[in-house]
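Complex shown without one protein chain; remaining protein chains in place.
== chain A ==
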Amino acid sequence: MAPKQKKKSSRRKKSPKPILAASEDMEPVNMESMGHPEIYPLVLTTKTQEIFNCRIDEDITDEQPYKLINKEDIFEDLRNRAAVSDFHPVKKIVQEYPGNELLLVYDKDFKYGLNFYLIGTEEGKENYLNPPEVSEEQEEYKEYIPEDVYIYKPPVSKPWVSLGSEKEIEEASVTESTKQITYMISRKRSEFGAPIKFSDQNASSVKDAYIECTAYPDKNFTLKQLEKDVGMQVIPQIKDISTQTKWTYPKNATTQYYPREFSEEEKETLKQSKPLVDFLNNASISVEIALQQNEITNTFIDDWKHLAEEEGTFGDKTDTHLKEYQSFTDLHSPTEKMITCVSWHPTIYGLIAVSVAVRLSFEDRVHFSGKLLLQPSLILFWSFSDPIHPQLMLESPDDIFCFKFCPSDPNIIAGGCINGQIVMWDITTHADRIENVKAGGSRSKKATLKPMFLLEPESNKEAMYIRHCAVSSIENGHKKVITDIHWLSDTFEINRMGSVFENRSGICCQLVTCSHNMFWDIRPQKPLTPQTTEKKKEENIEIPFDVPSTFLHLDLSWKPLTKVRLSKGETSLDHCPTKISLKEDHLLCKTQDKVLAQSKTAKAEEMNPYHNLESGMPNLLKPIDDFCTKFFVGTEEGEVIYTDWKMEKDPETGRLMPKKPVSLHTIHDGIVHTIQRSPFYDDIILTVGGWNVAIWKESVMTGPLLQSCCAPKRYTSGHWSLTRPGVFYIGREDGYIDIWDLLEKTHEPAQSQNICITMITCIKPWIFSSKQQFIAIADYYGTLHILEIPWTLSRPSTNEMTSINHYFEREVKHLEYVEQRKKIREQEKKEMEQEMAKKKVKIYQKSKEQMEAELKMDYESYLELEKTVLINLGLIKVTEKGSYSDVM
């Protein structure tokens, strides 16, 4: 009961409840203080609830939170369970209850403190069942009002009721739990204040001097860490080092030094010093041993390696024939033409130019001269991409027999005519047309190659006709056909005397032609003659007028710079040169001097120097002194002449005369039509003419190094191979080409191949790349054959050059030997003749007497002989023989 009451007191703030002592006979507590004196809160246990069928939420619900319970039931329960019964506290009320049924209300909200309450009066019951709501509220309000007014009651002393506070006091008070022990310590008074002595004492020595509480690892308190969370990271090994450095930045530094040297005197003194002598004596021994070792044999030679040829060959090694690649024929020409000269374009791949001439003899030419005038003579430009239509056609006044591209500018072409004129073309404006020629689509390409004026429909199918821009003067030029034309190298130039000067302009500006050997300069001469080209232009109407004015200054007024005549000695006849070979032709193949090349390139960036030619100033140019002005000439009669073009003053007449030829040899039986220097050796010359071939060396004037024997067919053209030093090609009059290989055979060609059915007129090989070499062969019927040179013929073998060199040296030696032998033979011959002469002289010196005596003796011996013969014949008797013999 007490906790129940306490609970009530704690919940109710407003109403302090008197705490009753816990007794069985206590007054049931009612809610009088709350204004409900009839309400008696109750706690009903589950058991009680089951007994009285007032189980919460089953019998007693929210709608009907009350139950009417009979009095007798309560009494019965009281009797059954006595103190345990829940109704025990309200037993009295129940006993006094007037009615029969008591109202038991479920106090769900614990409004009155407990989960049930009992209405103790009938009125209350009635009120509850039929509650007048308003009145209850009023009663609640009424309850608060009286509390505000406090009625003072003087305190009446009552017997002290222990409410448990003394317990608290008891708990809070401090009492002695145990009896305190008292100690009394006494000491003599005199001992107080005595000086104190402290001394050290080792604690461990005296037992019980100290008490310690040693620390020990108490297992109770040791924690074994079973888990540990650790973070790790892998880093590369690093090392920190620091030093102090000085920052240096790169800067240019130069050092100029000269080596220490001894002066001459010092050298002399040293030379005489003994140590040097001794040293040399000792050292030279070992040095000479080493030198001799090297001379004996080269110990480092890999014989195996040297046995084999060079790197792997391209294609079949056994294939040595020239393979036909392409051939070009001009199908549009009305008459039969022959090709006179062939030249590859120096820079453009696949472009080759041929000069064609009418295939008529001299008489026929005269006969048909009228017709020939109407037909243009042409140089055709063929390209590999278009075998039917020539790319360009250069026109000339007459048939061209030789022409050359200018080495410094491939757009300038110089050609020699049959009538002795030199013709010059400038195709700079058309250069781009021929440069970009590509394969295929000839018709469409022709559209772009159309000339400027589109009026002429037939020009679609024809190539461009380009007119020449200059011809030489007829009166001053050659009288015969020009058979050879060369551009002089741009490293030098020639003046009127024939002496050589350096060429400052850096371009090839001089020509030499061969019919009488004239030198021509393409620059304007000092007195500029008025132009006569307008007249010429008016003559030719159908040809386009865009002729460049490059050489207008030369047109028709071009005179040769100088002439070189080859006189035949005392007679007034001249040699008729057909071909020449100048020394500098070889230089053109080689690289030029760097300075000149630079100046050349600088000039090329400016406008074309050929458009801006100025006359030469030989006075200001530096003469080149040691230039070799000699050259080889081949003549119509088959002679090879080595002569000088420099003029010298004839002491007798005071005129300028050409020098006499240095050497003259008649080797060939026909016209010499090829003189060519080898591209590898600048003093080896090949001459082809008549029925044989000869190779010459420039310094050896006794004769040719090699002279072939008569061939079955005439040789009509020849050319060195451009890559193999010992190979040259000779064309025959029956359409065969002979390939000579000096390493194989020197007495006959190595191989012979048929190209066409007619005479070969020109052979020109050309290198396109290291793997591709072509040879252009022109024949008498006007067809140009392009053949591919096989690997074996184009690739030089190892040491080929040295081998050929050796061969030529041997030949030179042979010639020298022959010369010497000749001399010796002559000597011997002389000696023999002398002896013979001496012998004859001896006979005459004998005196007459001796002669008579000899005669007599002869006569007597004759008689003797006669006798023996007669005896043998039996005409004289034997007996007489003795007397005769006695006389003898």
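Some observations on this one:
Just so we're on the same page, a contact is a pair of C-beta atoms (placed from the backbone, for glycine too) under 8 Å apart; a residue touches a chain by one contact, two chains touch by 3 or more; residues count from 1.
Keep this in mind: contacts and distances are computed from a predicted model.
Of "tRNA (carboxymethyluridine(34)-5-O)-methyltransferase", "Dynein light chain roadblock-type 2", "Myotubularin phosphatase domain-containing protein" or "Eukaryotic translation initiation factor 3 subunit E", only "Dynein light chain roadblock-type 2" is the UniProt protein name of the chain excluded from the display.
Summary of contacts with the chain left out: across A:V84, A:L129, A:L270 or A:V818, the touching residue is A:L270. For the chain left out of this panel, the touching residue among A:A82, A:L129, A:A209 or A:A290 is A:A290. Taking the whole complex into account, chain A touches the unshown chain at residues 259-262, 267-268, 270-277, 279-292, 294-295, 298, 300-301.
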